[in-house]
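Worksheet: the structure to be examined is printed underneath.
Every protein chain of the complex appears in place save one, which is left out.
Up next is subunit A:
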Amino acid sequence: MTAPALPDLSGHFGRYGGRFVPEALVRALDELDAAYRSAKTDPEFQAEFQDLLLNYAGTPSLLYPAKRLSAKAGAEILLKREDLNHTGAHKVRNVLGQALLAKRMGKPRVIAETGAGQHGVASATAAALLDLECVVYMGEMDTQRQALNVARMRMLGATVIPVTNGSRTLKDALNEALRDWVASVDNTHYLLGTAAGPHPFPEIVRDFVGGIGVEARAQCLRQIGRLPDVVAACVGGGSNAIGIFHAFVPDEEVRLYGFEAGGDGVATGRHAASITGGSSGVLHGARTYVLQDDDGQTLESHSISAGLDYPGVGPEHAWLHDTGRAEYEPVTDAEAMAAFQLLCRTEGIIPAIESAHAVAGALRIIPEITAEIGRKPTIVINLSGRGDKDVHTAGAYFGILDEVETLVPGEQE
């Protein structure tokens, strides 16, 4: 079966996606779209991108058979080690691609929003490498939760602007970046950090991170001689998930699972599970699933993971959900932290708390998948980032921080 290429020319995935933006941004989005179309078919651009991925970012990342975890879990688990990339997450792929695009469009300045700080660090890194000015908007709550990443960005030469309005998290950082962009669009590229926002961002980001799935699929065939039964990823905005899903979408026998941040549990209302716990709406330039009240006001999301703490999701996930091609389920903070600890202890890998959601979700579905296929399932989990940035959060969670003055000024419980 050949599915039509999505998004369509106007940027829609079915009824999702599109462009719900002020008119002031339309020309910039059109220019970006045109620049991307030409870059996509330009061998020189693609060669430069691939060269940076290979020689700078350190990809392809390993597909690692996690034997001890597998033994505990009763499944064959393969970890796509995006945590080993330069800057410690899948996001480096997207920022290198977009920074090259910014160069190509002659824009000397990039702006970015960041939640956990991973996209901010990645943006600052790409900007340093390609000699671009970089301004990162970060919710004040997150600058406190992720103070080390703020320092990293500054070391790399970026300006970090704490956003103090609204809920002071990722969604407000995104608002502020959009406001900057409306005023600065002539010389500035908005280096959007996830596969969300107005067209063409969901498509561009998906394509730049799509190497994750292309690699994982080829590695799977090479290493185990067949495709996996399940591909699992965490979903906040959803870039790492769409990055690993996309190459597998045509493989109908491969089940795709996205695990959203369930926070304290979807039933409590304190969560960030936009698909499982939200409804269709318009946020940040696209129609998608949104956490909102009866009046369409955005609700604050909650997650132990700053990178998943966002009340929306990329529009392609909304479409994959509605068509049934991918399953989305919530994973609570507690489940994620248990998986975090298990991965530390069984494999010697400290994952990002975001990625721990994918591990937890994968562990949870093993019995049902086993029953369904009548054998031990093979599961590829996208280990989208490393956990160095989360050591303080996790240390506090597990109560293993010694009673000493914190090393990180400004960080709060």
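Following the convention adopted for this analysis, contacts are C-beta pairs under 8 Å (C-beta built on N, C-alpha and C of every residue); 3 or more make two chains touch, one makes a residue touch a chain; residues count from 1.
Everything below uses one rule, namely that contacts and distances are computed from a predicted model.
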Per UniProt, the name of the complex member that is left out, chosen from "Thiamine biosynthesis protein ThiS", "ABC transporter permease", "Molybdopterin-dependent oxidoreductase" or "Tryptophan synthase alpha chain": "Tryptophan synthase alpha chain"
Contact with the hidden chain (one of A:175, A:219, A:240 or A:355): A:175
Selected residue (touches chain absent from view) among A:27, A:40, A:345 or A:375: A:27
Of A:165, A:223 or A:323, the residue in touch with the unshown chain: A:165
Residues of subunit A in contact with the chain not shown: 10, 18-28, 165-166, 171, 175, 178-179, 182-186, 281-285, 287, 290, 292, 294-298
